[in-house]
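Missing here is one protein chain; the remaining ones are kept as they sit in the complex.
Letters A, B and C mark the chains as written, and numbering starts fresh at 1 in each.
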């Protein structure tokens, strides 16, 4: 391993190729739940800006016929369906069913025709039927927003790529409790799995969907 | 997000709980292939030390009846089975079948009774029957060595946790092309998915297996 | 293909080996929901006997510390998360969330410490975190009861075997709308994937668990 050369220079020799947007996108809003917005909660992450950006992207998606999918996390009261993840990551007790920390924050009302996927693991694809739904719908691109960059966003992005969909990560629409893991995970995702793209470019792309729908 | 507080202090409030070793371990050696050891290859990562550490761990595993599994990456000559990952990550062309960059480096001879799993995606669990094999064998703990920390090791660790096995990451037995993603991914894995443990502690643990086998 | 020789004789040359009970069982009760018990519903299957047998097995499981898991089927009101299965199998509209046909029948009250897994596809393992839960719990054997033999029981049994668990199918605890697919699927499962075992033998086996727990 090197620590002498510049990281960007080191990776430029190998990684960072842009894969580009596909033809049929969907938007996913990963784990935007109260726990991350409540300063009293140990999961508080100060990510109002990420939610605000994600809501602007959602508005464009809805206006252009692009489907929107939400995830949350739910566990049995004794955590027995949380596996090794629940044993390791102590703050997950906030997502035991019935705990208000797992509810949507204000402003995130789910539309009647939109899908909510409840999961037990970091990736929105793991232990859920998300990939099957996207495949049935003919989706080829999944725009990622949500929380947190280094946790469920990263895990979802890797699985998205592995399942055969193009991951687009909305730079301003994802957030983390600390800048360091936020930035290092954006770097990793953009290097190898998907494209990290600014909000405006995503809004422009969604606008081109209108004609197709 | 914050960039003001110390990262360790910020995370200590929520993450980093140790899950501990289980009762029945296996050792995985992820993508230890020539590409990462050949200075002419774009994937060269200067990770001889990681291999040396992994081989010491392997010796202890073999001596104590702990099964050893290897992974490599293989693609059809036209990359048609590489999906979005092959489209995004250009250096993967080194793993088209028949390319010597995908071969084992010297010192990594696989035992006749050991298993090699060929994969197309970052995680050793994705698109393979690894989880089924570990479950059949009654394994509860998977000791991770291999390359690279920010790529296939991280992806394997997240899936390991999600599939119900305890991920132990051998600190000296994993490596990356650059210190920055190496360290940030060790941090993420240890915070939420598994325990990052030093080589000596793993050797000591493996020694305790002898009586059981 | 032959239609001349006796089926049993033909298969005896190749299949039907008994795999035997494992050491740590769990019980699954697959899709025991009102739809199959209500004579007005198109899914009515006249399977009161199967439920009665499954409840006797459940009683023995509970008495001996063997965990019990239930499945049901739920869809978004527009069926958008039902994929190709919902498009093909028309009676699945009975399982749109809120439809009382998806509720438990009388006598199937779920215990507070028991797990309910909601699925969209035939197999209890597909698109759910069931395998991860069983692996975390250290389960090696899954006793199958439920409905219907030729549908969700068969699909669950095949996935159970593939995921690394021993499938035991309770002969009297599974049922179907017609004897022909019921019997042909019991035959197929017993030939290749798991052991079809009578209720009394399962009760006797569960009794042996008491000492271990």
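Here, contacts are C-beta pairs under 8 Å (C-beta built on N, C-alpha and C of every residue); 3 or more make two chains touch, one makes a residue touch a chain.
This one's a predicted model, so the numbers in the text were calculated from it and none came from an experiment.
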item	value
Absent-chain contact - pick from B:17, B:99 or B:136	B:136
From A:121, A:165 or A:187, residue that would touch the chain that is not displayed	A:165
Chain not shown: contacting residue from C:53, C:71 or C:123	C:123
Residues from chain A at the interface with the omitted partner, ascending	131-136, 138, 140, 162-165
Hidden partner chain, residues of chain C it touches	1-3, 5, 7, 10-11, 13-15, 17, 19, 42-43, 45-47, 83-85, 87-91, 121-123, 126-127, 150-151, 154-155, 158-162, 164-167, 175-182, 184-185, 187-188, 191-194
Where the missing chain touches chain B, by residue	76-78, 80-81, 83-84, 87, 112-113, 115, 117, 119-121, 126-129, 132-133, 135-137
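As a working rule, only the chains that are shown with their structure count from here on.
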item	value
Same-residue or different-residue interface between chain A and chain C, half as cut-off	same
Identity of the chain that, by mean CA position, is farthest from chain A	C
Chain A and chain C: spacing of chain centres that average the CA atoms, whole Å	34
Chain centre separation (chain A, chain B; CA means) in Å	24
Sites on chain A at which at least two other chains make contact	83-84, 87, 121, 126-127
